[in-house]
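With one protein chain held back, the other chains of the complex are shown just where they sit.
And then chain A:
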Amino acid sequence: MEVCGISNVTLRDFSCEQSLLSRPDGSSSFMQGDTSVLAGVYGPAEVKVSKEIYDRATLEVLIQPKVGLPSVKERSQEQNVRETCEASLLLSLHPRSSLTLVLQVLHDDGSLLSCFLNAACMALMDAGLPMSCLFCGVTCAIAVDGEIITDPTAAQEKECRALLTFAIDSKKCRVMMSSTKGSFSVQELQQCIAISQKASEKIFQFYRDSVQRRYSKNL
């Protein structure tokens, strides 16, 4: 267990486009390899009386699968994304209002939850909502032989023994959310967290580059 092979630690090619939809207040599409997610944010807008919270904004996250209606799996992913966004957004600045984040799966080729988180963060940034920090999602898969793979594809996800997704914040690289499947040891958990923190630096650099490009005067 001590000599655990960490060789496949690469992130697939990333790409992102912001404000590509005209209707939402903020939108983004985020691609990790072939996995693609489209995100749209509306808000701060008027809130339904039944959902009103007197001291902060109500955040609603909706995940739309590609085929059929949202099921239990989508609901649980919605909750993971919502709790991460709630932790980073400064919701108390917009009391009694609503924020809606809609995520549409365009293609699932593994690491979908981390792609949701990245797309959500880019869309929130595009909407110009005040946040205390940025966040990103990193998925790690532990193969049967103990090898750790970051940003796995769907085929790698199917073969792995455990799958861990973390949301990492940009300020201190702390873990904001974790979602795990399968069994793993404490050492493996700590290794995965450490890898995710390292990988998050790359993603935050990508965020920074894309925002810098967006507000630059020339291409």
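Just so we're on the same page, a residue touches a chain if its C-beta (ideal position, glycine included) is under 8 Å from a C-beta of that chain, and two chains touch if they have at least 3 such contacts; residues count from 1.
The rule we apply is simple: contacts and distances are computed from a predicted model.
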Notebook entry, point to check: The chain dropped from view, which UniProt name applies: "Exosome complex component RRP45", "CL004 protein", "Phospholipid/glycerol acyltransferase domain-containing protein" or "Pre-mRNA-splicing factor 38"?
Noted result: "Exosome complex component RRP45"
Margin query: Touching the hidden chain in the complete assembly: which of A:97, A:156 or A:210 does that?
Written below: A:210
Notebook entry, point to check: If you put the missing chain back, which residues of chain A would it touch?
Noted result: 4, 6, 9-24, 27, 29, 31, 33-36, 38, 40, 42, 45, 62, 64, 66-70, 100, 102, 104, 106-107, 109, 150, 186-187, 190-191, 193-195, 198-199, 202, 206, 209-210, 213-214, 216, 219
